Each structure stands twice: as structure tokens, then as C-alpha cells.
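The complex appears here minus one protein chain, its other protein chains still in place.
For chain A:
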Amino acid sequence: MGMMTLYHGEPNGPSLTVLAALYETGLDADLVPIDLSLGERHRKAPLGVESAMSIEGEGPVLEVNGEAMADSVFLAQYLDERAGGAGLQPSDPLAHWEMMMWCRYIIERVAPAAAYLGNRAHGTARLKNLDGPAFDMLTDAISSVDLKQRWIDIRNGDFDEAKVADSATKISEAVDKLEERLADGRDWLMGDFSIADLESYAWLAGMVSILPSAFDRAENATAWMVRVKARPSVAAALACAQSDDPTTAWAPGPEINRWG
């Protein structure tokens, strides 16, 4: 089926999902760490149309058979299916639909909000350290016009206060939704462990320090986060970190829905 090479960033957000999914499946892949927060994806990873135009923004790239694949949920599904079904997706059609609906909610509503807040807290300061020519070199390599604009906005510290407030609301709502989902005492979001747990954890782990109030009364969600983090696959993914605290590693993520 072709060797796999995974170009990944710090284990936070999409890189965390894909690294952990890889360890869940036990498949072999060459791991190449790159600094997504400095735009290295556009110079050090192979890019095709799907990875250059990825809706996820700056996520990991998986190269197989000369094709540069992107988008963390779909990469996790690919790994699970390539392994012949590693148990990361329910086989019942309704349960599968439910998992995909959950993941879609995370991708469309939660990830853009988390990326907005994460980059505001950590991305701007980092990019301001780059001098003009170095930043121009970074953005010149980016072919997606709207992704490039998100880089520029982050470096300029150009965050719309209404979007900041709305993003905080979306994160709080997501935590409430987790809390409610876990209220029946289940360990994992879909009953059995699945990609939904990985994707939700990957985007929310960095929100605990940025928006602690969202987690204040969320006992179930907090206990679930401890469980996810303790899984051997997630622990192995976190061990790939090059920095002390990967939850502070952010790069431009998905855009906030243009229709509001």
C-alpha cells in the first residue's frame, strides 16, 4: 500500500489527532517533525492540492504513494481503514453517522474558535519575533489566499472582538456538550473509544489554560480529558513534543464560518 511519512507539528490540535490515531492502529510510518507555527509545512512538507487547500489550515501532512494527504479526521479514518479496522470508528451505520456528525461539529464550530483563541494567546507574540523579510518568505510560500490572510491577521494581532467573544462562547458550549454527553457515566463520547474522542480532545486540551472558566463545573469533561490523555496512544503522541508545553503550539486553523 505504500510507505507512509507523516509530517507533523507539535502534538496539539490536528497533529495530536493524527499521531494518536497512528499509534492506536500500530501501523508504521516515518515521522518528520516540522514547525507548523512557523509555516514550515509550506517549505518542508510535500504539498498537493488537497494539502495546500486544506480547510483545516495548518495541519499535518501524510505522504503515501507520492500523494500529500491532509485533514486530521479523514487521515484518522484512513489509518483506521488501512489497518483493516483498528476500532476507531463504529461499524453500525447509525453510530458511524453520529460519530461523523460529532466530528463535523468539532471541525466546523469548535476548531475555528479554538484556533482563533489559541493564536491570539500564543501565535501573535511568536510571529512578531520574525522580521519582515522572514515573515514575507513564510507567507510567499502559501498558495491559499485565505489561509495566507489568516497568517497576516495573526501576526498583526488583528482579532475582531466580536469573534473573540463568540469563540469563547463556542468553547464553553462544546464543554457543556461534552459534560451532557458524558453524564450517563460513559467513558468515551460514542460509547466505545473513537476518532471523536481524539479530535475533541486535540482541540480542547489547549483551551483549559486560555479559558479556564469553561471547565469550572465540568467534572465529567475534566475526568474524560484525564482518561484521553492517559491512553497509551495519546501519551505516545504527546511524547513527540519538542517543546515543554505543546498545548501552547498554535498555527492558523480553520476559518470561522463566513455566514456567521
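By definition in this document, contacts are C-beta pairs under 8 Å (C-beta built on N, C-alpha and C of every residue); 3 or more make two chains touch, one makes a residue touch a chain; residues count from 1.
In this section, contacts and distances are computed from a predicted model.
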Per UniProt record, name of the chain withheld from view ["ABC transporter permease subunit", "Glutathione S-transferase family protein", "Probable rieske iron-sulfur family protein" or "Cytochrome b/b6, N-terminal domain"]: "Glutathione S-transferase family protein"
Looking at the full complex, which residue from A:I55, A:A86, A:A196 or A:A214 touches the chain that isn't shown here? A:I55
Touching the absent chain in the whole complex: find that residue among A:D30, A:E67, A:D187 or A:D245. A:E67
Spell out the interface residues on chain A facing the chain that's missing from view. 1, 49-50, 53-55, 64-65, 67, 69-71, 74-75, 77-78, 81-82, 93-94, 96-97, 100-101, 104, 107-108, 145-146, 254, 257-260
